[in-house]
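What follows is a set of notes on a single structure, which appears directly below.
As you look at this complex, bear in mind that one protein chain is not there, while each of the others sits in place.
Take a look at chain A:
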């Protein structure tokens, strides 16, 4: 979690600190930027939602990993804009397809998550770098995006779609189920 410009670490902080920190960080972003807020305060989900609605930002969702809440908020974006969603592919269908053909897979999680385990052959581009590294991807290809639960990959997909990538699929639910039901690390080729 190095990208300080787009991540607020409010872990271990009580109300109202997560909101105060969020507001401070949001001020420094430009419209359309996505801010990720890490928090352990269980009340922060409702607070962030209300805060975003009240301040004109779009609450994209919350992903929970090991008791840490990851909230995603898009700056100055009307609610309507985030309704836009990219098509999803079920994890099982994705795995089947992988066995049939060579796919372009992009894992948008953080470095340590990727290092712990990832889909064989996946390209690693953390969510915060997606915008900057788009030119590494081919607009003509079908791109499969994966993260832990499908939340971050969904956001990455919207980013790509906004930039002319028309063949993007979000793998849902992502690595959380991959770890449980499919191949274990030892099977990587």
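Here are a few things to note about the model shown:
Quick note on the criterion: a residue touches a chain if its C-beta (ideal position, glycine included) is under 8 Å from a C-beta of that chain, and two chains touch if they have at least 3 such contacts; residues count from 1.
The rule is simple: contacts and distances are computed from a predicted model.
The chain absent from the displayed complex carries the UniProt protein name "DsrE/DsrF/DrsH-like family protein", chosen from "Carbohydrate ABC transporter membrane protein 2 (CUT1 family)", "Two-component system chemotaxis response regulator CheY", "Cbb3-type cytochrome c oxidase subunit" or "DsrE/DsrF/DrsH-like family protein".
Here one chain is not drawn; of A:14, A:92 or A:116, the residue touching it is A:14. For the chain left out of this panel, the touching residue among A:31, A:56, A:87 or A:120 is A:56. Annotation for chain A: contacts to the undisplayed chain at residues 12-17, 19-20, 22-23, 47, 51, 54-56.
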